[in-house]
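Just one protein chain is left out here, and the rest sit where they should.
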């Protein structure tokens, strides 16, 4: 295991501790274990681990880039979770997604908000369950 | 003049005071004055003016989105200037652009850095002039 | 309620009267009611409401832009419905989607046609039901 | 020469008669004469030549798609010229470009307007010359 | 039937013989039979049929372009099947998808690998069934 990988895993644990196991057994890791390793080493071990920008700012970069590109649903969801872990509030994340409408258009912003609705709502789980059941 | 426009102009002055006049006489304003107005009202008057996210974070959103999209050169340059005005250091802006390589690829990040080199270098103007003249 | 909002809602009613309620209770409106309002005010209240271009032409702009971008499925569906409401025939909408292959490639055009098949077919509902049930 | 090519050339002459010669001697035709031929046959001979949509509507499709994609400068310029030839007014073309801000963001719309300013302004040539010379 | 169509169908049979019927009855062919024909004539009859590049190389072009664009799922799947038919190994196809991370970012490469996992794994069907059933 490279130092870069170890450094990357440390970052991954700070961003989303509960996701690590899932990633390790994911479909990409099964097909291309070296690429799954590189996807830790370069983004997290090389870039996120650098001192020049705090993790909160790095998660703003991630969410804004991914929402603007508009075709990276799973990554956007992961980084919205990570952003909450490093201290961004749901209200701030919603503001970030709204702002991407300026640069990438309304559909990009609306679809990002809509597809991550469950991660951004303040609704308590019981309410959500009722709503899905059509009783809300 | 709408309240939204006035609010937008106030933001514009905080982000890039010296650019306002230039904008007002720009080619877009000449062709489509209503659209030049809307480009203040919606992005600045409606979104930037909101309380939910500080201007430093908003400029990170702008730079990351624009670099990831990769075809918005003039806007990227304006927001790199604005980011410096609201307190991001050049080193931080460089980190943001580097990080977009993760999401949008190396060419997007390399071309953003290269095309904004003059705004991000610490070189003093005399050195730059010498270098261009081939003496450096 | 701003004048822009009222003007936008009037346009929305002309484009897709039966969709308004659904929008008002949508997941975006729940998370970000201000953004749901802005998504009426700016696109419809500011732009669609202008005199300079008829609604039929505006719906051609919407469908062509959204099909070319290729990652705005829900919006493409809404505007295909709206286009039919303001007088474009299904055959014309199919021509528009075919033409986007020139500018954005075959996959963009094929996937737009395929994902909106149900909105563009002339099949009567009973036939469609049979086909889905494997009897057609 | 295929029928499709002849049909395509007829369309090209209706859209932009003065551009045909220039195209025939262009850099693409020099490198890849078969592709220059295909670029007439498929877009113009196969699609534009069809009866299902009038040329005015087809030019709206072209301008909206190209402005939304944001990286097809030369083609956007050609189709803005063609749009004027088939009867769209400059004011209508400006409305189309403004509207693309909804779907593709403000930079796409602003840069399309700015880069085609010379084709869309009503300024007479003498005024333009004065303005460039700094006397206007 | 045009010569181009016949030539295109011959290529289609070499690339993916078992897919032809399915295509002919697809939703696009139902809505827009002329466009389904063009989607054989131009890509396959005009370009793939040319001598200048072998089919193995053409499938590398297809997979790399489609993975980089990131919003053409069905076409990427078809061309991964075709690539295997013309002699690319699964390991080579995985390398191609990994490499697109350089140009289009990690999400494009990861999502391409993940969404085509079933086409690229060497797992025997019995193992796959067990894994899905949660017994593996």
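Going in written order, the chains are labelled A, B, C, D and E, and every chain counts its residues from 1.
Everything that follows uses one rule, which is that a contact is a pair of C-beta atoms (placed from the backbone, for glycine too) under 8 Å apart; a residue touches a chain by one contact, two chains touch by 3 or more.
Since we're looking at a predicted model, the values are computed, not measured.
Note on the chain not shown: across the whole complex it touches A, B, C, D, E. Residue in contact with the omitted chain (choice from B:12, B:47, B:83 or B:109): B:109.
Here one chain is not drawn; of E:15, E:31, E:80 or E:98, the residue touching it is E:98. Residue positions on chain E in contact with the hidden chain: 42-43, 47-48, 50, 52-53, 57-58, 60-62, 64-69, 72, 75, 91-92, 94-96, 98-104, in rising order.
Contact residues of chain D toward the unshown chain are 26-28, 30-32, 34-35, 38-39, 42-43, 66, 69, 71-75.
On the side of chain C, touch with the chain left out of the figure occurs at residues 101-108.
In this text, only the chains that are shown with their structure count from here on.
Looking at which of B-C and A-B shares more C-beta pairs in contact, the answer is the pair A-B. Averaging Cα coordinates per chain places chain C and chain E 29 Å apart. Distance from the chain C centre to the chain D centre is 25 Å, each centre being the mean of its Cα atoms.
Annotation for chain E: residues 34, 38, 42, 71, 101, 105-108 touch two or more other chains. Taken together, the touching pairs cover every possible pairing of the chains.
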